[in-house]
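Here it is, the structure, as structure tokens.
Of the protein chains in this complex, one is absent; all others appear in place.
The first chain written gets the first letter, and so on, giving A and B; residue counts start at 1 in each chain.
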Amino acid sequence: MSEITFLYVTTPNAEIAARIARALVDERLVACANILAEMRSVYRWEGKVEIGTETPVIFKTTTEGAAAARNRIIALHPHEVPCVVALPIDRKQSNAGFLDWIVQSVEG
Amino acid sequence: MSEITFLYVTTPNAEIAARIARALVDERLVACANILAEMRSVYRWEGKVEIGTETPVIFKTTTEGAAAARNRIIALHPHEVPCVVALPIDRKQSNAGFLDWIVQSVEG
Partner (left out) sequence: MSEITFLYVTTPNAEIAARIARALVDERLVACANILAEMRSVYRWEGKVEIGTETPVIFKTTTEGAAAARNRIIALHPHEVPCVVALPIDRKQSNAGFLDWIVQSVEG
């Protein structure tokens, strides 16, 4: 049974988030994407602590397909080195039916 | 020492999220639930890429109690195959006091 991975991604805004999410779902690289509400990010830029707005997205795919999904997100993302971070899932405690739906959506 | 698991769940809206969260806390199946702000979900439905609103919830419980919590969420959820996905936690790097509070809240 395929393992599942979440990809946590930050994007400049909700519009770019939706564009990337639609492409990944359309191309069956992920089963679905959750575009969370706008957030603020705190980071260091040229020696100063900055705060700016971003939109986070959680992409749901198989662990086997995660690298291809990650690479496509990087290709579509306007930043040179975007935050695309994989979160492992505990299959045993999850809703098996939902994980199977993710596998069918991606592996078709 | 009991391990801890987060359950990431998506629900149709904030009202249903709160109803399920109250039941799980009241029945001591989880210590607490974080109902995040409304989000948009992108998914494939009958061959077309759709976008709709949902409300995500993070439930915090023991790994031992996660299956019972998951099953209760599935029973209370209006969808047939809801997203209930378990995220493993790294106990060593977490605030031990908070994890102990989760265990006491659930195992009483």
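Observations on the model:
Definition applied: contacts are C-beta pairs under 8 Å (C-beta built on N, C-alpha and C of every residue); 3 or more make two chains touch, one makes a residue touch a chain.
Keep in mind that this is a model prediction, so the values were computed, not measured.
Residue B:87 is the one among B:16, B:49, B:67 or B:87 that touches the chain missing from this view. On the side of chain B, the interface with the absent chain consists of residues 4, 6, 14, 18, 21-22, 25-26, 28, 31-37, 58, 60, 87-95, 97-99, 101, 105, using the contact rule stated above. Residue-level contact of chain A with the missing chain is found at 5, 7-8, 10, 36-44, 49, 51, 54, 56, 63, 66-67, 70, 74, 81-88.
Just so we're on the same page, only the chains that are shown with their structure count from here on.
Chain A and chain B have Cα centroids separated by 19 Å.
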